[in-house]
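What follows is an incomplete set of chains from the complex, kept in their original frame.
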Amino acid sequence: MTYRTSLGVAVIGAGRMGADHVRRISEVTSGAHVAAVVDVDIDRAKTVAADVEECAAYGDIAEAMASPDIDAVLLASPGVAHEAALLTAFEHDLPVLCEKPLTPDAASALRVLEAEQRLGHRRVQVGFMRRYDHEYIKLKALLDSGELGRPLMLHNRHRNPSCPPDFTSAMLINDSVTHEMDITRWLLGQEITSVTVLRPRPSGNAPEGLADPQFVVFETDGGALVDVEIYVNARYGYQVQAEAVCEHGTARIGDRHDMLVSTGGRWGGTVTPGFVERFEEAYDREVQAWIDATRRGEVTGPSAWDGYAVAAVCEAGIRAQTEGRRVEVELADRPALYI
Amino acid sequence: MTYRTSLGVAVIGAGRMGADHVRRISEVTSGAHVAAVVDVDIDRAKTVAADVEECAAYGDIAEAMASPDIDAVLLASPGVAHEAALLTAFEHDLPVLCEKPLTPDAASALRVLEAEQRLGHRRVQVGFMRRYDHEYIKLKALLDSGELGRPLMLHNRHRNPSCPPDFTSAMLINDSVTHEMDITRWLLGQEITSVTVLRPRPSGNAPEGLADPQFVVFETDGGALVDVEIYVNARYGYQVQAEAVCEHGTARIGDRHDMLVSTGGRWGGTVTPGFVERFEEAYDREVQAWIDATRRGEVTGPSAWDGYAVAAVCEAGIRAQTEGRRVEVELADRPALYI
């Protein structure tokens, strides 16, 4: 392989996330270019495509995927549209980086799994970008080394300065805690077997009727206990922290800082204002890793199985939240393709 | 008052804790002296008393308390002996600093409350020494200031390097988590209304049969959610941490350090080796505060009510641990004396 070969990518979905990936592939990462932008709103696709040299705009996914200029697909449309797009990509045997969620529920995720199995090889990488964050990578390396013994507990903090106006109590589980579901499974190499959702009296910062914060507890098939504080109206900034408590020691990430200032009677630093600032580099690395693997003809990163497993934990989480009790996760057997 | 007046203290219990208090009153704090050491094992009392000038040794509590040299009592005998000693002190209307627990169970604690009420004024300070720790004091001041809004959650970590050989799963609740029960009530100014105890797969560091670590969740009558990680065989050191999550910000204590060393590829500091190093100054301040208040004719600090309330939470905790479910705390009405 020589360096100049460039991967032609079709970005599906020209919303905020899609446009951001177009910018990333065009200006930040190396080895790929955006060859097509696809959106059911063809005008929106054209607007985004207009900034990119020799980039086509499509209103129809199948048409775009049929183009010989397309080597790979980045799927950034709403979750409800993922299943159809993935099945179409499978027809063209195209590698896909699928933004989370894989699909909105476990049943549809299972259908994607089955389709990919029929294809006979993995084609999907799911966009759980935290796995590409330097800090989580360091933590996983430490856990995998066994230096601290077996992980017993994992404490997670997930704080957003504010949430969109239409955010619901269920979305704290489905949109926010999904990250911790994936990262728990990945860090520990274990499946989540039960979910409990506890709810303190809501913060005065939260809109009327929103159960915010929540405190979620997972049990895993390896006997670990995991807790997640999710608070989406913390006002003061964006914080994602994880502390692994192992037999012989603990490790904590999420306290990174770069400049300490002392003035006016206080010392300290700034809190990351939002998830973009916190995880922008992880997004960059995720896409670069996907490009590099795709150019090598490989599929790495979070699989469709990971997308399905998180969907199953979400369903248990919503039931746990609604019914106010511990709910066990029902998980299909893991197909050979994903082992 | 002039400075030379010295409070004559009878230290009851000549074990490790009692002897340490004798040393503290004699060598560290100001304004009091040990006038008597009392132990059912009179020889042990004599040994400890021998190092102290003009200090009597007694085998009988009532006899010691009858002495005109005794102005106050420091009760450091085993918990089962506390009720009788406290009732005797009440007969002589003597102020008592009573090491925790007040008594071993809620029923006996309630009898002490009733006796103190019959006396008509508070005489007992319970030895919840964390309330005298600089860090907890700072955290309480911040919470009380309202600067961060209402506390929503309180995350606690409590790690010991090792536990005594005869430690039981119940003692993680009764001996260790009692500190967090008191500190939760004190920091938040709220009563604990329920307890849940979760148990990950035990650490390989724990003796066979000991459920270590455990993860305990409290709900409070103010709507706060409190979690406590208790791990008594953490090997690497002693760590007590608390993080308050409030509406507009968070505050964390327990990361104090004094010297940062960089060498051999690593930077950092030492972990406090044990609870003595971590809380020695709190013990010193607790006893000094008790001496100072007693000399002023006042009773301050944790009351018998606090001792009773923690006993009630302990009983719920043990049931929660045994039955594997959330258990509500049954608490008597708070008598006027303790409001």
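Per-chain residue numbering starts at 1, and chain names A and B are given in the order in which the chains are listed.
Rule of thumb we're sticking to: a residue touches a chain if its C-beta (ideal position, glycine included) is under 8 Å from a C-beta of that chain, and two chains touch if they have at least 3 such contacts.
On a predicted model such as this, the values are computed, not experimentally measured, just so you know.
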Considering just this structure file, the complete complex holds how many copies of the sequence, given 2 are shown?
4
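Note that in this section only the chains that are shown with their structure count from here on.
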Compute the distance, rounded to whole Å, between the mean C-alpha positions of chain A and chain B.
45
Name, in rising order, each residue of chain B that touches chain A in their complex.
149-150, 152-153, 155, 159, 198-201, 203-205, 213, 215, 217, 219, 222-225, 227, 229, 231, 234-236, 239, 245, 247-250
